[in-house]
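Removed: one protein chain of the complex. Kept in place: all other protein chains.
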Amino acid sequence: MANELSKGQLVARGLLSQNPVFKLALSMCPAVGMSTSIKTGLMLGVAVLFVQVFSSLTISLFKNWIHPRIRIPTYTLTIATWVTVIDLVLSAAFPAAYAEMGIFIKLIVAFAIITMRLEMFACKETVSDSLFDAVGMGLGFMFGMVTIGFVRELLGSGMVFGYDLLGFKPLLFFILPCAGFFVVGLMMAFFNWIEAKYRDAREQKS
Amino acid sequence: MSNAAFKDITSIVIRLTVTCLLAGLIMGWAFILTHEGKEKNEQLRDEKVMYSILGYDKSNPAPATMAMHTIYRYVLTNGDSQSIGYLLPIGEKYGVVELDLGGQFVRQIPVDAVASKLRNEGERNSVMQQAVGNQTEIRYADSMIIVTNAGERTAYILDGKYPGFKTTIRVKMALDAQFSMLGFEVLEHEEDPGLGAEIVEKYFRGQFEGKSFEQLKSAKVIREDMPDDYRAALTGKITGKEAAEIRQKHVGDDIYALTGATISSRSVLNGNQAMVSKFHHRMTVLDEAIKAQGIQTPF
Partner (left out) sequence: MKKKTRDIFFVFIAAIVIFAVTAIAMVFPSGDDGFITEKAFEGDKEIVLTTAQPVKNVPAAEAFTVFEENDPDIQVHPQSVSVDGKKIHLTFSDRLNQSNAHMVKAPELAEGTGPVATEVSRSYWGFLLSILISALLINNYVFTKYLGLCVFMGTSKRKTTATGMGIVFTIVMLLSAVMSWLANRYILVPFHLDFLQVVVFIGLVSLTVQAVDTILRKVNPILFNAFGVFLVLVIANCIIIAVPLYMASNQYNLIETIMLALGAGGGFLLALYLMSSVRERLELAQIPECFKGLPIAFIVAGQFALAFLGFSGLQIG
């Protein structure tokens, strides 16, 4: 099956129309648990991007060689390998950031988004297409994390990227762990609302 | 079994094996590349924490004449009687000084070991066991560091852990030679983010800095708002001489509780108080014994 989308469209799709956080609603655990600030969101995003890109590349490179009966175990093993690699690298190179993210780096192995992209895309398409698809999905995840992190950091501690912007803490509530649920829910609703408005406007025009 | 099925199984097995081998190779290679860096990092981080609680940083580096001496404390059990064994530097090497529970000197045993070797727990335990003999049961209790500057004692660094609101809090603490707090750092905790987790913040930890032994011992946790000038000085909004003056003015204050986390605040204060008073008692006893016996220590 050939892929009709251009490289740019592949990246854009992951960022917007099939955003893994807001649209596909996969990988919600880090979106709620690790989004207290932009920095943590960004760091986890980078890690996921790395794992996604390398796993997609590996699978699409060896796609003709993987026995269909052991497809899923192979995916799991591939992801687990790259997660272990990023886990080791981060703990050696960025110990402070690693300590902050804690167990979530290891949990990337169970993120549904990565397995799903391997199964839906990488095992059928060419290497370069898989690369762009993986980059799109990884960036889309990062975008989702940073957006949620931005809202929570601004409202919760009045800061953006660690810099004190407001000088006061508007709503301490948003930095509390459970506020992640509210922010994600409200933002999903917000995106739905925008989409509905956009659709209405287009329907009226036509 | 049909031939096709057998072929299928063989192919699956071979492919799975190759995949596992490849994965193993990648992971093993990553491990070898990162292993050394990781260990070095851990040591560096440890040192950085120590320097930062002693008040040294890039703009104010530690003097070259500064030295750190580690003392390891063991609980020795021999039948019904217990005693304390301190593994400490004596002259160029290390030695064991055994004190009974009342603080009276029992014996001194020279040990053939250097500081770097003792950092490894397994080796340290075997050195200790050899020194006190096989009939005595040894149990490692804790370690403390004495910081000297040109032979003059300037500070102590202690490790400790105590129960917090949720689980255990692990800290590293620095005291000056008169047992006043220089500062402490929270190494591990699992308090609630946004509430108890604020114990790691400067504006909370800073309240302990400069408190003398007596001031710390009598301090309580109060649920009052922190005065604005004090908060500004602690968070770094006011700096330099002015900040030092404000902090000096409030150094005798009680500990202002964190908003919504009075229990966490109280846990930290109580834990720190217990750590300091135990250490004060121990160090006084050990110093007396060292002095009375004329033991040549580098501190």
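For clarity, chains are labelled A and B in written order, and residue numbers in each chain start from 1.
To be clear about the criterion, contacts are C-beta pairs under 8 Å (C-beta built on N, C-alpha and C of every residue); 3 or more make two chains touch, one makes a residue touch a chain.
The structure displayed is predicted, hence computed values, not measured ones.
The omitted chain makes contact with just one of the residues B:23, B:146 or B:290: B:23.
Across the entire complex, the residue among B:75, B:111 or B:232 in touch with the chain not shown is B:75. Considering B:53, B:71 or B:84, the position touching the chain not shown turns out to be B:84 (whole complex).
Note that of A:46, A:66 or A:112, the residue touching the chain absent from this view is A:112.
Residue-level contact of chain A with the missing chain is found at 25-29, 32-33, 72-73, 76-77, 80-81, 83-84, 87-88, 103, 106-107, 109-112, 115, 176-182, 184-186, 188-190, 192-193, 196. The missing chain lies against chain B, touching residues 23, 27, 31, 75, 82, 84, 99, 101, 103, 139, 141-142, 161-163, 165-166, 168, 192, 263, 270-271, 274, 278, 281-282, 285.
Assume only the chains that are shown with their structure count from here on.
Contact residues on chain A toward chain B in their complex (touch as defined above): 36, 65-67, 69-70, 73-74, 77-78, 80-81, 84-85, 88-89, 91-93, 95-96, 156, 172, 175-177. Taken together, the chain B residues at the contact with chain A in this complex read 8, 11-12, 15-16, 19-20, 23, 26-27, 30-31, 33-35, 37-38, 41-42, 45, 192-195, 259.
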